[in-house]
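Everything below concerns the one structure shown next.
A single protein chain has been removed from this complex, and every other one stays in its place.
Residue numbering begins at 1 within each chain, and the chains themselves are lettered A, B, C and D in the order written.
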C-alpha cells in the first residue's frame, strides 16, 4: 500500500499531478465537495431533510449578507424555509452518491461484459456488441426516462432509497455500453499480447487470466472515462429531475434543487437558482478537469 | 570538401529530474556520394543524430550546442521555414517502417506529386511524369498504374521503395536512412539495400545509413561510425573498423555477432548493459563493461583520437596509432 | 458493400422490433391513458368500456403484436390523446426536430473542429487552454439550464432573439421549413446553440485528441521530413486523418442530438418530435411513444449506416479491401 | 388587432364533444356556442336559446334564436340541436355526463325543442353551458357525425376543422404549435372586444412562457407562475390579473381499508379515527402556505366548494384553527403519542405549486411527529395511481362542472358505489346519512329548500372531517399593458372580451 503510494508519487502520473496546478486545484475542490457532502450531517448548519425543522416563516430569505438576510441561513432559504447551504451539502451528497454509484455499476457491468466479449469472442462477442448497438440507439436520456418512469410505477413504495436505486439503475443502464466497448477494444489488443499467451502456456485458466492479467491492463481508459462519467451522471440526474423523474422533493438532490431553482429564475430570488447551479458546475468542472488531466497523464505518448 | 559536417553536436531533453544529454558531442562528416554507416546498441543515439540533422527532433528534445553544416552552410540554426525548405530538397529521409511512413488516406501518386511540387518548379502534370519515372527507377513494375494506388495495396518491400522514391523526389544531396530494412523480410532486405546503394551512386547522393546490422554496414558502406551512449566511439573506413576495431566496444560488438564461418560454443559477450542516459559513468562511458579499463578511463572522458586509419574515443589510443592488440576477435 | 448495407438494414429492423418490444413492456407501467381521455365526470362503466375499446385490458404481448401488425402496414394508429394519426403527427413534427438537429450539428462542427485543431496545434498556449476550460463548461452545465439562461439573457434582457417556437415557416411539399425565412433563423438560433454546446465540446476535445495522436504518427513525421509546408502537413495530412474517426463518433452523436432535443424542445417550446414525445409520456399516449422510439431507432441505424458508408468513401483501406475481394 | 395568447396547454382537438376539459372547452367555446352561456360573472345568459322554462317536472322547453348562421352559412335550427345532443351522448363522446340525465330531445318546431329528463332535474340549464351545438349538415358532409373513434384509428374532420356559430372562426390549426382564429363578421350578437385575429400558442415551460410575455412575443399568458408575479408587474410591460378560481384544493385520506397501504401503523387504520384526521387538519399551517407557498394567491377554505358555486355559504367557511399543540394532543389521545409514518401522494404539475404545498403540509405534520413519505410525481402517473385508490393520503382539486355543490358532494363525498357515486372519493369516506341528504338534494326542485339541504350536508361532512380542505387557488393571467380582458373564475378565456389598445 505504502509502497504503491510511493511508487505513485514517484511515477510520471504522480509527478504530472504535482506539477499541474489545474489538476491539483480540481482535486482540491473535488475533495472539499466530497468532504462537505460526505460529512453533511456534521458540517451542515441545518438538516434540510428533517421536515419538522422547516419553518414556513423562514421561507425565501435572501443570503445572509443581503438586506433581510438571516445569519443562520448563510446562503438564504427556499420556498419551504430550507437552508440553501445545508440543502446544497445534502443534495451534493445525493448527487455524488448517485453519480458514483451509477458509474460504479456501469463500470462493473461494462467492464465484465467487455472483458467477456473481447476475451471469448465468437457469438458471445457478437451478441454483446449487438446489444450495445441496441442500447446505443436508445438515447441515454430516453432510457433513463423510461426506466425511471417504470421503476417508480413498479415500486410505488415511495421510499427514497428506492427512488435513488431507480435513478442509479436508469443512469447506469446506458452508461455501461461505453465501458463495454472500450474494454472490449483494449481486451482484443491485450489478449493477443505475448504476456497473456505466456500465461496460457503456463496453464493459467482463462478466467484467471482475464482477472489477473487482462483486467488491470485495460483499466486505464476505463478510469479516465469513469471520472468524466461521474460528472455526466450528476448532470443526467439533474436533467432527469428537470423532466420530473428525479429525486423526491423532500430529499432534494443537486439536480432537484436546480430544477426547483429554475422556477425562480425570473423572480427576485436568484439565490435559489444560482447556488445549486454554481455548485453543480464546480463539481462537474473539477471532475472533468481531473479526468482530462488523467487522460493526458495516462497516455504515455502525451507525456 | 565534405557535404555534411556535424561538429560537437549535443542534444538534450529537459526532463523533470534534470536534463538528459542524449547526444554528447557528436562530430563526423560525410563526403559527397559517400555512404556512412552508423551502428550501435539500441538507444545509443543513432536515430537522434539523424533527427537532429534533418531538424526533426521531437520536443522537448533540442540541440543544445554544436553545429551542423550542409554544403558549407550552417543549417542547425535556420528558421523553421528555411529548414523546411532544406528538408526534402537537400536532405531526404527514409524511416524504418514503410507501413507507417505513408499516409494511408492519400494515393502514392498524390504524396509524390505533392512533394515534388513543393520543392521543384514543375506543373502537376510534369510532377506526375516525374513521379512515375521515380517509381520506375525504384523498381516498381507498371508504375503508370501503381501510381494511383493507395499504400495498403503495396507489399512491404514495395512500400519501402515508394518511401525511397519520396525521399529522392526532389533530388536531395544527402539521404538519412534510419533502419530502412529492419521491418522487412530477410530476402527483401538485400533488395532494398542494393537499391539504395545503386540509386545513390547513380545520382551522386550521400547516405547516412543507420542500422543495427553490421552485415549490412559491411556490405554497403564506405565508412562507419560506431556509437555508444550518445557518443561516437569509433569512426573509420568500414573494413578497418570491422577487421581491426580500435575501440574495445567495437571489438566486443564484432565478436558478439555469430559468424557463419566458424563454430563456437559460446559467443563472445559484453557483460552488463549500456548505461541509461541519467546514469552515464564519469570518464569513458564504456568503462564499467570494458575488460581493458584502467585508471584514466574512470576519470577522464576520451575524445576521438587517431588510431591508425580510424579514430576512436579510447584512452588506449592516447598518442598511439596502432590497433589494440589482443582485442581483435 | 451491398451486403453491408443489407446487413445493416436487417439489423435496423431487428433493432426497431426489439426497441418496440422493450417499449411496450415499459408502457405497461408509465401510466393510464384512459384517465386523461375521459373527463372527471366519466363513470366507471365508461372507463371500463374505453379500456377494452382501446385494447388496454389485453396483455402487452397482444398489444405489441397488434402494434407490429399495424406498423408493418405503415400505420401507427391514432394518438390516444389527440385523436390524430400518429404518422401525421410525427410527419408534422419531424422537420422541426431535424432542422434543429442539423443546425446544431453544423454549428457544433463548424465551431468545434477549428477549435479542436487550434487546441491541438497550439497545445499548451493560453488560448487553447482557454478553449479547453471554456468547453468544459459546456459539459458541466445541464442543457436545460443553458437554455433558460440563454432565454433570460438574449430574449428577455436583450430582446435579440425570440424565446420560443419556430417563427415563420415555409411549406415545401409536406416539409415545413423555418430555415427559409430570416424570422425562422432568429427562432432557431437559441435552441440550436443550446443543443450544440454539448456536442461542440465533445467534437472539439475529440478533434484535439485525435489530432495530437495523428501528429505523432510516422507518416506525419515523414511528411515533415519531405519538407512539406506546415499548412499541407496540418490541414491536408493531419486533419484528413483526424476527421475519419471524428466523423464516426460525431455521426453517432447525432443521435444524441436528437435525444437531447427533447430537453431543448421543452425549454424553447420547439414544436418537434421531442416535445411530442414528452407530452406523450406525460399522458401515457402509447402509440405516439412507440412510434417515436421506433423512428429514433431507425434514424440511429440510418445515421450509422451513412457514417459507415462515408467511412468507406474516405478511407481507401476499407474501400479497396472490399473491392479487391472479388 | 391581433392578440397572441400563450397557454400552458393546448386544446387537444377542435371537436367540442371529444373531451370534457377546461382548456379544450375554453378554446372551442369561441367557435361553438351552447344553448345557455355564462357571462363574465358566471351568471346564466341566453346564447343559442333565447329563453327556457320548465314545462313539467321532467320537461324543459328551450326557445331557439332565429337568424343565426353557422360559419359556413347554413342556418341554425332545432335539427342541429337534436343532432348535437345525439352526437354528444353517443359513442366516443366525453360529454355524456352532461347528457346522462336526458331521456329525450324533441323538436317542437324549427326554433323550439323539449328536453325530457329521466327524473326531475332542476338545474338542467346550468349543465348546458359547456355543451356546444354543431351543424348537422356540416357534420354529415364531413363524416364527423361521431367524435373521434380511436379504436378504429379513424380520424375525424371535426378534430382539425370547426364550424360553429360563435364569435370567432377557426382559421388555422397546428396542434400543439399554434391555432389561429379570426373574428366572425356575421356574428349574431355583439362582440365586446375589438380583437380581429387571435393566435393561441401552447407554451408548456413556465419560464419560457413568462419570457415570452416579457419579451413581447405574446400578449396574454395563462397561468403565471406565482413567484414570477412581481417580476411581471415590475417589468412595466405587463400586469398580472389575479382572481379566485372555482377549484378547491384538498387532501383526502384512506378511511376504508383496515390497514393503510403505506404506513408504519400495522393492523389498523389511523385515519378511521376522527381525532387523527382532526390532528392532521390542525397541523396544517394554511396561512403560512397561503403567504409563502402561494404568495398570497389563494383563499384558505373550510369548505369543499368555493364562492361562485351554487350552495356555497360564507358563514360556514370557518376553518379549525392551526394549532400544533392541540393536534399533538389529539394524536396522543388517539394513541399515537410518537406519531407514525404515512405515504403521501401528490402531483407536481397539475395544480398551482402542488408539490410545494404537499411539502409544507409534510413539514407541518412532521412537527406533530408524523413522518410523511412524500411522493410527488407527474400527473401522467399520479392520476392513474390515485384513481385506483392506490394511496393512503393524497391531494386533489375539484371544480364542480355544473357550478353546483351537488356535483362535488356526489363525486367527492358519497359512499363509493360502482355506478359513479363517490367516484373521486378516493379515500372512500362514507357517511350513510350524508348519502341520503345528497340523494335528496339531487331531486329537490325548490331552490331555498335545496340550499338548506346543501348546507346541512356540508356541515355533516365538516363535522366528520371527511377531507382536509386547503384553499381555492387563484387564477393568475399575465396580460400585456395594452390588452384589456375579462377574467372569469372558471378559467375560461372568451376572446370576445379581449380588447387591444
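Heads up, the rule we're going with is that a residue touches a chain if its C-beta (ideal position, glycine included) is under 8 Å from a C-beta of that chain, and two chains touch if they have at least 3 such contacts.
What we mean here is this: contacts and distances are computed from a predicted model.
**Q** From the names "Phosphoribosylformylglycinamidine synthase subunit PurS", "Nitrogen regulatory protein P-II", "ABC transporter ATP-binding protein" or "NADH dehydrogenase subunit M", which one matches the UniProt record for the unseen chain?
**A** UniProt lists the chain that is not shown as "ABC transporter ATP-binding protein".
**Q** From the list B:94, B:168, B:253 or B:277, pick the residue that touches the absent chain.
**A** Result: among the candidates, B:253 touches the missing chain.
**Q** Out of B:99, B:218 or B:293, which residue would touch the omitted chain in the full complex?
**A** B:218
**Q** Write down which of C:7, C:52, C:171 or C:230 is the residue touching the left-out chain.
**A** C:7
**Q** If the hidden chain were put back, which residues of chain A would touch it?
**A** Given the touch definition above, chain A has residues 193-195, 197-204, 213, 216-217 touching the missing chain.
**Q** May I ask you to list the residues on chain B that touch the chain which is not drawn?
**A** Interface with the chain not displayed, on the chain B side: 41-42, 155, 157-158, 185-191, 193-194, 212-216, 218-219, 238-239, 242-243, 252-261, 264-271, 273-274.
Assume only the chains that are shown with their structure count from here on.
**Q** Using the touch definition from the top, how many steps at minimum link chain B to chain D?
**A** The fewest touching-chain steps linking chain B to chain D number 2.
**Q** If every chain is reduced to the average of its C-alpha atoms, which one ends up farthest from chain D?
**A** Taking each chain's C-alpha mean as its centre, the farthest from chain D is B.
**Q** Taking the mean of all protein CA atoms as the centre, name the chain whose own CA mean is closest to it.
**A** Chain closest to the assembly's C-alpha mean: C.
**Q** Round to the nearest whole Å and give the separation of the Cα centres of chain C and chain D.
**A** Averaging C-alpha atoms per chain gives centres 39 Å apart.
**Q** Quick check: how many Å separate the C-alpha centres of chain A and chain C?
**A** A distance of 24 Å separates the two centres.
**Q** Between chain B and chain C, tell me the centre distance in angstrom, where each centre is the average of that chain's C-alpha atoms.
**A** Centre separation, chain B to chain C: 53 Å.
**Q** Would you mind listing the residues of chain D that make contact with two or more other chains?
**A** 207, 211, 214, 349, 378, 381
**Q** Could you please write down every pair of chains that are in touch?
**A** A-C, A-D, B-C, C-D
**Q** For the complex, which residues does chain C have touching chain D?
**A** These residues of chain C touch chain D: 30-32, 35-46, 53-55, 70, 75, 77-78, 80-85, 88-89, 92, 148, 151-152, 155-156, 159, 162-166, 266-269, 271, 275-276, 279, 281-284.
**Q** Quick check on the complex: what are the chain A residues that touch chain D?
**A** 50-52, 54, 56-57, 59-60, 79-81, 149, 152-153, 156-160, 244-245, 248-250, 262-269
**Q** For chain D, which residues count as touching chain C in their complex?
**A** Residues in contact with chain C: 6, 12-13, 15, 18-21, 94, 96-97, 148, 150-151, 153-156, 159-160, 174-178, 201-205, 207-209, 211-212, 214-217, 349, 378-381, 383-384, 387, 398, 401, 407, 411, 418-420, 423-424.
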